[in-house]
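One structure is given below, encoded as structure tokens.
Note that one protein chain of the assembly has been removed; the remaining protein chains are unaltered in position.
Here the chain labels run A and B in written order, and each chain numbers its own residues starting at 1.
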Amino acid sequence: MKILLAEDDFASRKFMDKQLSRYGECDVMVDGEEAVDAFMMALEDGEPYDLACLDVMMPVMDGYQVLKAIRDIEAQKGIPKSKRVKVIMTTALNDERNVKMAFELGCEAYAGKPIDVEKFEKVLNKLGLI
Amino acid sequence: MAEELLKNEETEQDELLEDDSQKGKFMTFQTGKEFFGISISYVNEIIAMQPIAAIPEVEDYVKGLINLRGKIIPVIDVRVRFKMEPCEYTDRTCIIVIDVKSTTIGLIVEKIAEVDTIMDDSIMPPPSLGRKEHEHNKYVYGLARTGDGVKLLIDPEKLIKQDDIEAVVEDARKEEQS
Partner (left out) sequence: MAEEFNTESMLDMFLYESGQLLEKLEGIILEKQDADCFDDADINEIFRVMHTIKGSSGVLMYDNITKVTHKLEDVFYYLRESHPDDVPHMELVEHVLAVSDFVTGELDKLKNGEQPDGDEKQLVEDLDEFLGRLKGEITKQGIQMPQANKHVEPTQFYITPVAGDDSHFYRISIHYRSDTQMSNLRAYSATYALKEVAEDLLYTPDDILSNEASADVIVAEGFHMLLQTKSSKEEVIALIDSSEAEEINFDELTKEEYGNALGEFGREQVILEPAPAEKAKADAKPEKKEAPKPGDYVVKTKEAGKGKTLAKNQPKQQSIISVNVEKMDALMDLIGELVIAEAVVLQNPDLKVPGLELSNFQKASGQLSKITTELQEVIMSMRMMPLTNVFQKMRRIVFDVSRKLGKDIELEVVGENTEVDKNIIEHITDPLMHLVRNSVDHGIEENSEDRTSIGKPAKGKITLEAKNEGGKVYISVKDDGKGLNKEKLYQKALEKGVIENKPMSEFTDKEIFRFITLPGFSTKEEVTEYSGRGVGMDVVVKNIQSISGRLDINSVEFEGSEMTLVIPLTLAIINGIVVQVGNSPFVIETASIKEFVRVGEDSLIHEPSGEEYIVLRGECYPFIRLNEKYDLPDSVHKIEEGIVVVLEHEGSQVCVLIDKLLQEQEIVVKPIPPYVKKVKGLSGCTQLGDGSIALILDIAGLLMHDGERR
């Protein structure tokens, strides 16, 4: 599995990287724009990501903007829903309105920080990634 | 004797005033020929005379209820309370709203005079010689000599008369039991 991790905070990034690397190759980005660039590049190389974990609060673009950009690009390229990258938002912003907004933008899961690793794994399972 | 009493009054006075800036300040008002003073720490505000809703079957000095911005408070006529002849209410008649022991109450007075500073050493105890029967003396705890005459200092706690409140509570209790 190919994973995109966008996380600006080093501690979280290292933690997530360690967690995710168990499931596959993990590319790590430190801001929102980089994340979109990486997504685009992978798509063009014909090796799209299976999973993207996006932090919300990041420099340049925040996670919601990245999510929207990713979904827009996929729509534009005519990628069917089933083939879309699975997106998990990872953030401490866990109020209902933000979560709803993210769901509306089209993420598959929303993980409140600190992340419950067990449940995270369960979600990956339900999403058919592992 | 007089000196001793004076001392007592002074200490009581000190306890009365918690706030230093209000110390020695008295709201003075005229009713009849006499001038009265009431410690400003009790005074909430002064409002113009307003329509009073009379309550039947209560003491004559309880004039009724007024609406103080949605809060309904009783008002009493100070003259009548002091057993003086009531007088007509005029444009100068005011209501002094005071807070005594968490009771808010309005005092109808003929005329507001001013805020005076009365130092403790100019307060004398009221002459008590043989005048016990004189009702209003029990509300007056001291006489103050100021530039323009003598002012009678009122103790509002006595003015609204604790036994009145107790009587009400007692009544309510009896009611409950009956």
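In this text, a contact is a pair of C-beta atoms (placed from the backbone, for glycine too) under 8 Å apart; a residue touches a chain by one contact, two chains touch by 3 or more.
Keep in mind the model is a prediction, meaning the values are calculated, not measured.
Visitor: Pick out which of B:I72, B:C87, B:V115 or B:V150 touches the chain that's been left out of the picture.
Guide: Result: among the candidates, B:I72 touches the missing chain.
Visitor: Considering the whole complex, which of A:A52, A:I70 or A:A111 touches the chain not shown?
Guide: Spelled out, the listed residue whose C-beta touches the missing chain is A:A111.
Visitor: Extract the touching residues of chain A with respect to the undisplayed chain.
Guide: The missing chain touches chain A at positions 8-12, 14-15, 18, 56-59, 62, 64, 88, 91-101, 103, 107-117, 119-120, 122-123, 126-127.
Visitor: Spell out, residue by residue, where the missing chain touches chain B.
Guide: On the side of chain B, residues 51, 53-59, 62, 64-67, 69-74, 103-105, 160, 164-165, 167-169, 171-172, 175-176 touch the unshown chain.
Note that in this section only the chains that are shown with their structure count from here on.
Visitor: Averaging over Cα atoms per chain, report the distance between chain A and chain B in Å.
Guide: Spacing between the chain centres: roughly 75 Å.
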